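The structure follows.
We show some of the complex, not the whole, and keep each chain where it was.
Order of writing sets the chain letters: A, B and C. Residues in each chain are counted from 1.
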Amino acid sequence: MTSPALDKRLMEHLTWQEFDQKVRENAIFILTAGAIEEHGPHLPIGFDYMMGYEIALELANRYPAVVMPPLTYGYRSQATIGGGDRFPGTTCIGAEALIATVRDILEELLRHGVRRIVLINAHLENQNFLVEGIELARQRRGLEKLGCKILLTGWAPFVKDNTLDALFNGKFPGWDPEHAALLETSAMLGINPGIVDMEKLPDEAAPRYPKYSIFPTPPDIVTKNGALAPATGSSIEKGKMILADVFEGYELAFQDEFGLSPAY
Amino acid sequence: MTSPALDKRLMEHLTWQEFDQKVRENAIFILTAGAIEEHGPHLPIGFDYMMGYEIALELANRYPAVVMPPLTYGYRSQATIGGGDRFPGTTCIGAEALIATVRDILEELLRHGVRRIVLINAHLENQNFLVEGIELARQRRGLEKLGCKILLTGWAPFVKDNTLDALFNGKFPGWDPEHAALLETSAMLGINPGIVDMEKLPDEAAPRYPKYSIFPTPPDIVTKNGALAPATGSSIEKGKMILADVFEGYELAFQDEFGLSPAY
Amino acid sequence: MTSPALDKRLMEHLTWQEFDQKVRENAIFILTAGAIEEHGPHLPIGFDYMMGYEIALELANRYPAVVMPPLTYGYRSQATIGGGDRFPGTTCIGAEALIATVRDILEELLRHGVRRIVLINAHLENQNFLVEGIELARQRRGLEKLGCKILLTGWAPFVKDNTLDALFNGKFPGWDPEHAALLETSAMLGINPGIVDMEKLPDEAAPRYPKYSIFPTPPDIVTKNGALAPATGSSIEKGKMILADVFEGYELAFQDEFGLSPAY
């Protein structure tokens, strides 16, 4: 009988014998890549990895899956999508660290015989480095010959256009300025509302959103509070709409790629 | 008022403003380095990081400290001290990933103005790579001129010889074979007993403990169950003895190096 | 008098004395990052860098700018945005090569006293690696204290929504599947029509566009011809519309960031 102190969805809570059993059962191994990055006055700096991890945990409720310890530290925050490195608390790693970590972990999974891997990227800046980690593991170990499939997903791309239309009354400004704003805040409210400080929802937009990146960051492209667009109006209800799309997205993905239906 | 969903000892649960406040208060930032490594039939593969993290959390109860997200994945398990990579579940990273990650995170802390840093290394194999991460951050950012002090600690070195004598009736065989054995098992029992499966305590010792490393690992230097020495006889009481030494060790260290007394 | 064999917009065609003069005049140095990647049956595999380079050359007609030798080889092509590495001719470099190259070139420019730098990224896969190259040069040399500004731009983000609406009758499917399709083909037609083989415009769409990446690439997410969406209907006229937006985008950017008006 499993102790209540242990959560057997979590890879680190398994014994090696239980891990082995999961591999034999062809479980999906889910690795979340997040970040420690300022998220305005109302969200904790661990938001990105926490959001991805909540989704991973819920997926493990629905599918035969193993939730791996998340990559909490992510790639350097960029001003126009994450506020940038000038905010206290934003604590990031560079390309070398992220690429090598992902490469090594994936190689270990392949060595153990894992054949279904899902990366949840919950911090946009990580994206290409996760790709490189996968590509390097692929070069070294192969995927085809092993019969292994890796999905690199985000939760945001699964949100449907009509949901965005509904949430923004048809005026969705695009995902980039949505840092610590209505969508992220609502999504977290939908899955773990205790994380959000509702009394501090910011109501400001960055003075301008340039269509390019500027180094060093000029002062007028990020708000002083750190959110890039207003979070006011965020609600649990909106979060549920967002999450419904996200889990439908994973449902279709797991069906299309792994031939799986949810277990619940 | 802080939400019950948030634990304000944890760095990732702080907002950036709260993080900034902690830096201004000269809080100690604690980073745990663990591993995902087989730990016998009775302990989860996340043992190393979980043990270090429990200690970090307890230190944050006693001192003005911030517990950083731990480094869950550690350096490649070695047969004579950690069972080695042949066991399912042992999921490690290499030198490049670990060094670069530690270097980058420390540089970020230095950039933010953190001046008291404690690394808790809970996986012996990590040790020199943590040193290199610290040395590289020191080369790039300096420590002296910043007035920053970094302690690299483990919990095991704080256990006193007379405690070991008492626990082993004067026949302590040294720390190396103590992987997943009496000391680790008891220590976890002392701090979070729900983690240990008491019905599966292994009672076997590796056939031999060579005084050198052998590559590739021969079959007779690791037990089949993964523990390198017996865990039978582990108890909460023994764990309390071990932990008393550990926290006394930290108490002296924080006093000597930071001029701090515990707050409790 | 300059020889007709030399084009004094090009950095490599300057003598070192002329280069020095350009730096003293505070010219904008423009570096294009492209790729060698399959682009369907109607476009050459150098399309990405050629497109970016054409824009750079035109910018040098309008502004006091120096066009640097482009980075022709780009990061590994990804199936859902560039067809992937299975096509003959797709000849890419990895993260290490691209990051180190960008870092080193930027450090050299900073060393020479260049204070206005524009990167044109014409291959989506390059993006984060260019960021890392910039970040590393920034770490090592500083930007603020040098008074240097680096813009990282793409041409696609400057195309306006109403242009996309006009070109696609309100049904723009997003940029990702637009690889070697109507937008890229028309843009090239608008600036250098001799590059496009109009008799081979592909008219096929990939069977499906997943909202995530799959490794290894399944056969049904890329067409056999390599374009991800139809290029039929591409025209010089449409290209002129696209390019008008692009150059207006650069005009505003150079005005906002460098305080410059076009010279023509």
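One rule holds for everything that comes next: a contact is a pair of C-beta atoms (placed from the backbone, for glycine too) under 8 Å apart; a residue touches a chain by one contact, two chains touch by 3 or more.
Computed from a predicted model, the values in this text were never measured in an experiment.
A.B. asks: What number of copies does the complete complex in this structure file have, with 3 given?
C.D. replies: Copies in the complete complex: 6.
In the analysis below, only the chains that are shown with their structure count from here on.
A.B. asks: Kindly work out which chain lies most centrally, taking the average of its C-alpha atoms as its position.
C.D. replies: A
A.B. asks: Using mean Cα positions as chain centres, tell me which chain lies farthest from subunit C.
C.D. replies: Checked the centroid distances; the maximum from subunit C is B.
A.B. asks: Please tell me the distance, in whole Å, between the geometric centres of subunit A and subunit C computed from their C-alpha atoms.
C.D. replies: Spacing between the chain centres: roughly 28 Å.
A.B. asks: How many angstrom lie between the CA centroids of subunit B and subunit C, rounded to a whole number?
C.D. replies: Roughly 47 Å separates the two chain centres.
A.B. asks: Which positions in subunit C are in touch with at least two other chains?
C.D. replies: In subunit C, no residue touches at least two other chains, as defined above.
A.B. asks: Which part of subunit A faces subunit C closely enough to touch in the complex?
C.D. replies: Within the complex, subunit A touches subunit C at residues 75-76, 78, 94-95, 99, 125, 127-129, 131-132, 134-136, 138, 143-144, 149-154, 157-158, 210-216, 218, 249, 253, 256-257.
A.B. asks: Would you pull the subunit B residues touching subunit A in the complex into a rising list?
C.D. replies: Within the complex, subunit B touches subunit A at residues 3-6, 10-17, 19-20, 23, 36, 38-46, 49-50, 68-69, 72-73, 85, 87-94, 96-97, 100-101, 103-105, 108-109, 111-112, 192-197, 200, 226.
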